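Removed: one protein chain of the complex. Kept in place: all other protein chains.
Entry: subunit A
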């Protein structure tokens, strides 16, 4: 039974990202590398955040101190990754053009932004859930001592939310910075603010019988907002969509 639960939660958390990987990233070695590198950058940001948390010994149980800094560090490293990509952009474009023209496909920086956001999200979600998943297969389950019984499933859904959110945040971040002008501030600003909002809302989960509905609803609402923002940023508007549908 525990294995069922573990399998279920794994599929909830990783089903959509895995499909994304198989269909959009797996056959493009370049995107694979970008995802890996951005995952590494996320790890570095986590390392910094952990150093901070570790160093301030008395506040170790007060996660409310460490979380905003973790968010800030993540966004700083996202920006650093953007700068790295910019530096290599000239050469990268040559690579992509060649590889993809060979396949008859054309794409632009969107793929890099997408792959980078995906890498960030995947490693972020993995660190959040993988230990929980491995504990899930053990004997017993949660909810006996008055803790919420929805721990596992809420974690799985929140992980899915995090992975997708990070993907869209990556796209928004990179696309806005590329666009320039006022978007250079709106885009990253939106990303940082919504990230901070999401993470701080999940702090509510720390109570004994948390209301997962709050963080879940807020998380998915933010996700919806990010999707719409991304679509708008990429140039779609209602007319385009109507034309495509009809």
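Assume a contact is a pair of C-beta atoms (placed from the backbone, for glycine too) under 8 Å apart; a residue touches a chain by one contact, two chains touch by 3 or more; residues count from 1.
Here, contacts and distances are computed from a predicted model.
Missing from the rendering is one chain, named in UniProt as "Presenilin" (options: "Sodium/hydrogen exchanger", "Presenilin", "Translation factor GUF1 homolog, chloroplastic" or "FAD-dependent oxidoreductase domain-containing protein 1"). When you scan A:85, A:111, A:158 or A:192 for touch with the missing chain, the hit is A:158.
Contact with the chain that does not appear here is found for just one residue of A:16, A:132, A:186 or A:227, A:132.
Contact with the chain that does not appear here is found for just one residue of A:12, A:76 or A:203, A:203.
Mapped onto subunit A, the footprint of the missing chain covers residues 27-30, 32-33, 36-37, 39-40, 43, 46-47, 49-51, 53-54, 60-61, 63, 66-67, 70-71, 74, 88, 90-92, 94-95, 98-99, 101-104, 123-124, 126-134, 151, 154-155, 158-159, 162, 198-199, 202-203, 205-206, 210, 215.
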